[in-house]
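For this depiction, one protein chain was excluded, whereas all remaining protein chains were kept in their positions.
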Amino acid sequence: MTQTYPKKRLSIIIEAPFLNRLLDLLDGLDVPGYTALPALAGRGKSRSWRRDALSSDAGRMVQVLIVLDQGKVPAVLQEIRKVLDQQIGIVTLSDVEVLRPELF
Amino acid sequence: MTQTYPKKRLSIIIEAPFLNRLLDLLDGLDVPGYTALPALAGRGKSRSWRRDALSSDAGRMVQVLIVLDQGKVPAVLQEIRKVLDQQIGIVTLSDVEVLRPELF
Amino acid sequence: MTQTYPKKRLSIIIEAPFLNRLLDLLDGLDVPGYTALPALAGRGKSRSWRRDALSSDAGRMVQVLIVLDQGKVPAVLQEIRKVLDQQIGIVTLSDVEVLRPELF
Amino acid sequence: MDWALAIQNLISPPVLFFALGLVAALARSDLSIPEAIAKALSLYLMLAIGFKGGVAASENGLTVDLLLVIGAAGLLSASIPILAFWLLRTTTRVSQIDAAAIAAHYGSISIVTFIAGTAALDAAGIAFPGIMVAAAAAMEAPAIAIALFLAHRGQAGTPQTPKAPWREVALNGSIVLLIGAFIIGMVTGQKGYSDIEPFIADPFKGVLCLFLLDMGLVAGRELRQVRKTLTPALLAFGLYMPPIAGVIGGVTGALIGLPDGGIALLAILSGSASYIAVPAAMRLALPQAKPALYLTLSLAITFPFNLTIGIPFYIALAGWLS
Amino acid sequence: MDWALAIQNLISPPVLFFALGLVAALARSDLSIPEAIAKALSLYLMLAIGFKGGVAASENGLTVDLLLVIGAAGLLSASIPILAFWLLRTTTRVSQIDAAAIAAHYGSISIVTFIAGTAALDAAGIAFPGIMVAAAAAMEAPAIAIALFLAHRGQAGTPQTPKAPWREVALNGSIVLLIGAFIIGMVTGQKGYSDIEPFIADPFKGVLCLFLLDMGLVAGRELRQVRKTLTPALLAFGLYMPPIAGVIGGVTGALIGLPDGGIALLAILSGSASYIAVPAAMRLALPQAKPALYLTLSLAITFPFNLTIGIPFYIALAGWLS
Partner (left out) sequence: MDWALAIQNLISPPVLFFALGLVAALARSDLSIPEAIAKALSLYLMLAIGFKGGVAASENGLTVDLLLVIGAAGLLSASIPILAFWLLRTTTRVSQIDAAAIAAHYGSISIVTFIAGTAALDAAGIAFPGIMVAAAAAMEAPAIAIALFLAHRGQAGTPQTPKAPWREVALNGSIVLLIGAFIIGMVTGQKGYSDIEPFIADPFKGVLCLFLLDMGLVAGRELRQVRKTLTPALLAFGLYMPPIAGVIGGVTGALIGLPDGGIALLAILSGSASYIAVPAAMRLALPQAKPALYLTLSLAITFPFNLTIGIPFYIALAGWLS
């Protein structure tokens, strides 16, 4: 049987205009990598939006996925929290198993 | 250390022509928000599909993510189930931790 | 209350040029279905990339999601491992609950 | 049948680019047109054909009675599915619901087939009335309504039938754009036309080539799955239904006094089958029906048939009838 | 006001396609232009208008003093927000931060309104100096700077204000393309122009129609939310602010000696409000400000107003002033 190892999966749903700043922040932290996925549509406390019905990047969301070691999570969360506190942004953390633990 | 709080992550993979109806349904339920992501390609019991090789929205899938409180899950699942039972749709529920529990 | 059943969610982040080969591989395995999602941007050990700033499919990543029964995981992981070992690819496994267990 | 016309159609750039796409997809090439581009090409064609139709209608006045044409088109769109349903139920083994879903596609129309038809008429120097665009717009809803009736007929109290997709069908983007552009063309007339001619008229045929390349790729991918999904009886249906419906459409056109080009276009509309709007509507209204059946039939069998053989046949038919 | 001009503007294809989009979105049609296509159309318009401006500037020489025009434009862009902020704070109940964010939008410009204005001038046979494109480019940063100042004025030590978005504003893609294409047009002049004329000049008006169809769809979706988000006082602001700012811009243009067409364009720029670059900048710089307010106002109220009534008014104004 293939052995797997526990890691964490951090997901940040954030507004597109912030994406560059968030990625720059992550580049400065001890994060093994990340992948950003586009979103199509959404709703939150405020407006509902559709990608094809926006005049601007404002309001469009992007999901950033980070697979990382549990040990690195607190430092990363703390920095992200600083940036996101006044901004829109949904941060979730969950458990995952990976194949190659040395990557993260 | 940054405190986190347990919530649920509901994912619904659904056909694009149903998206509007699903989102209208969610808007009528006690759901704090949602984000829809586009899909590129897929296969299930029936046909395999590629986004760039479809003549129509029929067959193209979309993933809707909802982060919400455990307490709201049963009511939401029940309503979604009604709509999805005869339709294509993959519903999964998983555990996540969030930073700001009051949002959900 | 709506009953749910435990399954596994397998996520494979892989380079776009490999996607077809991966999907062909999955089609040959006992996998109930899959959905591929596009990615926008990312960084790993090597280069950082943006979808809109690539000359070629090389470097662009895609996420493939597979919801499947725990019992099918080892065989699938073993085959995927063979293909991915020399390639870029982030594989994660996590627990989910589903509504209709017979689908997976 | 005018063989010169038929051959001229077969070796015209649009048909050849369609064939290129078909061959590339059958050979499993990774050639593909991004979805956003395919959508844009289709919006462009819809805008251009609607606008040009409106300008033409504003020019000649409404050369034929608009309401008569729309009425005839709606009637065709409601009656062809009944015939198709009956043929499917008697010659194939598809279920009632699948037969109804397929029938809806054949009652409705393929706007690209229509556009390819106008291009072929242009090439053959045959004029056609601008209001045929309105006929195209009228041939969707009736087909869907009849098909839903056929699907549920005799089934006592189907539990939880999904909400009928009337809102989605009526406000379908393509139809809204087609009709909207038609009206704008009528309002602005020749002056508006000359403003945007270099955008909507000059590159039109080239854009059609690119779009048909995409349609070929899509149809070819579908065609690869034909053997898995279609029985010979179904396949035959995809080939004989278009000319039957085309003849019905052409005769109707002749009866209401359409000119040559109008008869041909009404035959083309009747003979063509939808693969954009109706599949999406069927997913909403008849989710139990199998998309593999109706998509493959309409896209991989009927569409290529019409594009290559059907169009010259319908044009020849119009010549005989008028 | 020249009523013939006003009506001619209202029934021109671009305005009618905008209206079609508006109506389709209000009726909740699923008609939509893919995001990638809308971005491409906007890049195209920016490239074309910049390039043509550059070629024109290279032709006539810099007919008016480039620096004078840019200086006046920058000044307008810095002072209009102050007026807007004061009007908002005295006539509506929006917070200081929201008022500042809205003010930034009205100090900045809508390039599509500008382009529609050039099309209307063309149709009316009124020439305009190529360097007006440079004025358009100069009217973004000052508005944002002033607005940030207004937002934080009097608030001792706001903790953790986000980094100001200067890098993002200065290197904003649209501005870079507009200025870059302007310079390329200046360098290559008439020879370069004739090389790419069939791409940037001939289809221009048609592409504008398609883009305005999209803008109509976007504005219509916004308009559906107006009752939820805007008070009557705010709605009124969206309607009276443009002509006020337009008059200020027009008078400034006359004072610095611009010709007829230049006055009209400076009035159009002053009267228009941003809905692309400034919203994104506000999300970065003033995340607490409510996007629902500034987007709805600028997109659903001011933009349609300018497109239909504003532009002919600003052109008529220029006639009176010169």
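A few notes on this one:
To keep things simple, chains are lettered A, B, C, D and E as they appear, and every chain counts its residues starting from 1.
Criterion: a residue touches a chain if its C-beta (ideal position, glycine included) is under 8 Å from a C-beta of that chain, and two chains touch if they have at least 3 such contacts.
Since we're looking at a predicted model, the values are computed, not measured.
Although one chain is omitted from the display, it touches the following shown chains in the full assembly: C, D, E. The chain that is not drawn here is touched, among residues D:Leu16, D:Ala127 or D:Ala164, by D:Leu16.
Contact with the omitted chain, checked across E:Pro81, E:Gly130 or E:Pro203, is made by E:Pro203. Check E:Leu31, E:Leu47, E:Ala72 or E:Leu321 against the missing chain and you find that the one touching it is E:Leu47.
The chain that is not drawn here is touched, among residues E:Asp30, E:Asp98, E:Glu140 or E:Glu168, by E:Glu168. The omitted chain makes contact with chain E at the following residues, 34-37, 39-40, 43-44, 47, 167-168, 171-174, 176-177, 180-181, 184, 187-188, 192, 195-200, 202-203. On the side of chain C, the interface with the absent chain consists of residues 15-18, 20-21, 46-47, 50-59, 82, 85-88, using the contact rule stated above. For chain D, the residues touching the chain absent from view are 11-13, 16-17, 20, 23-24, 27-37, 198, 202-207, 209-210, 213.
Simple rule for what comes next: only the chains that are shown with their structure count from here on.
Averaging C-alpha coordinates per chain and comparing to chain E, the farthest chain turns out to be C. Chain E has its Cα centroid 38 Å from the Cα centroid of chain B.
The mean-CA centres of chain A and chain E are about 34 angstrom from one another, to the nearest whole unit. With centres taken as mean Cα positions, chain D sits 45 Å from chain A.
For chain B, the set of residues touching two or more other chains reads 20, 37-38, 94-95. Counting partners per residue, chain D has 34-35, 168 as the residues that reach two or more other chains.
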